[in-house]
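For this depiction, one protein chain was excluded, whereas all remaining protein chains were kept in their positions.
Up next is chain A:
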């Protein structure tokens, strides 16, 4: 068996190739590589936005234009307004201004659209891309359609980067920095929140993640990458005009990300490379073939894009990787958990027997349907309360009322003495209530460890920048150690590094409990945790819940499995037709005539 290469070695080889490229390749190829680098930066932003975050933008070309025009204006204009005078003349200061400006614009666009369903952002970015393009072309001080000329080259420590191969190193330094910081970010607490955006928003909110903020973060980051690319472009070309910042280029950037592999940072480079080289080639070939000039390569790109999305939605990168590994094995990057990391601080649990959750006369109407009518219940610290009832009795609706997913029509829900009606699941999670879902909500392609670590999200505080630059590693180690501890506690230790989607359904339910525990709650809400579990697993779950109760946690359980419930819980609330029909000790409830009638059919 061949020895596997380490991923670091592969990366080093790639960087070495980049370094020697200008020494051996003719100028034409260096120009091509410069463009690939510039495009790759924009595509990288789209990987973050589209492939990872499940959002998209067609207006990235406009952000590139914003960066390019800002620096063009600041470095060429003879008379700047007084308040901007300090930024004139130096490309580096212009970069700073461009980034700040882009950040503000992206924030405003994001603020407008990110609360709405996912398709409003792309539609808004189409409008934004078109509008900015028209503005570039009509504003007199931006040079109209002829643009601005005489942009100075960038100088680094007094050395001016005038030649293509000189800018080359700066461009690729930016690209590599972008790739590195993006992959750092994705492998962190903030990164897990971002990766949860695609298909896990309800879950993430219930774990205390501010998903609107995470969406904003990736939209702004993508815009900043585009802006930096535009800055480099302006100083490489030494002139700007509106053409390269139009909507059609914004669409091309998206093609690059999708064709390359929208879920992988390196896919951006592959996509930018493939599309740029293909475009060069097709622009030569097609006009000859059709006998007239025109941008016919877009026909090919459009068809290619549809085919990629039909046949290989992951793009080229995963295909390349598996092909490469067949010939040269590369060792998988295995994460380790630092067992010696200092344990995270724990919440002080309320004294056993004190009331944690109190629902008073909760009523929820859906039109004419009364799903919950005048429902009251309370859960105390150190007890397990079961909410049972036949199908359609309104248990899950009740569960949603107390966990903040839904808002009751009338009535009150107090958690730790505070009203939580209308507060939203994120706030309630922060107060110390954590939950599992009836229909398992996991991120199937992430490892068990990472899934559980999302539960610990609110116990960390490091932000996006410290994650991008790896300044939060000690906190990250503590979060992962906590996640590992909870995984072992529920008995999934041997699956810690497996993909969550590869577990059996019963194990996935257990994983959800570990994730809820990782948030250090004082009240645990479990929606049918025993469904799909085997006998032994149920026994283990029962033991775990008993242990949690002994530690002083309160548990509210919605469950169908009567054997499981009756041997475990302290008290039972029985619902039928949205109302409470009985409440009390398990053995009393089992003898209650109303309950028997509800379950077995009443006597007439």
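Operating definition for what follows: a residue touches a chain if its C-beta (ideal position, glycine included) is under 8 Å from a C-beta of that chain, and two chains touch if they have at least 3 such contacts; residues count from 1.
By our rule, contacts and distances are computed from a predicted model.
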Undisplayed chain, where the name is taken from the UniProt record, one of "Glutamate synthase [NADPH] large chain", "Inner-membrane translocator", "histidine kinase" or "Sorbitol/mannitol transport system permease protein": "Inner-membrane translocator"
Options A:28, A:92, A:159 or A:290, residue touching the unrepresented chain: A:290
Option touching the unshown chain, where A:211, A:451 or A:486 are the choices: A:211
Residue of A:298, A:337, A:370 or A:596 in touch with the missing chain, whole complex considered: A:298
Contact footprint on chain A, counting only the chain that is left out: 50, 54-56, 58, 111-113, 115-120, 122-124, 126-128, 130-131, 134-135, 138, 198-199, 201-202, 205, 211-212, 248, 251, 254-255, 258, 290, 292, 294-303, 305-306, 309-310, 313, 424-425
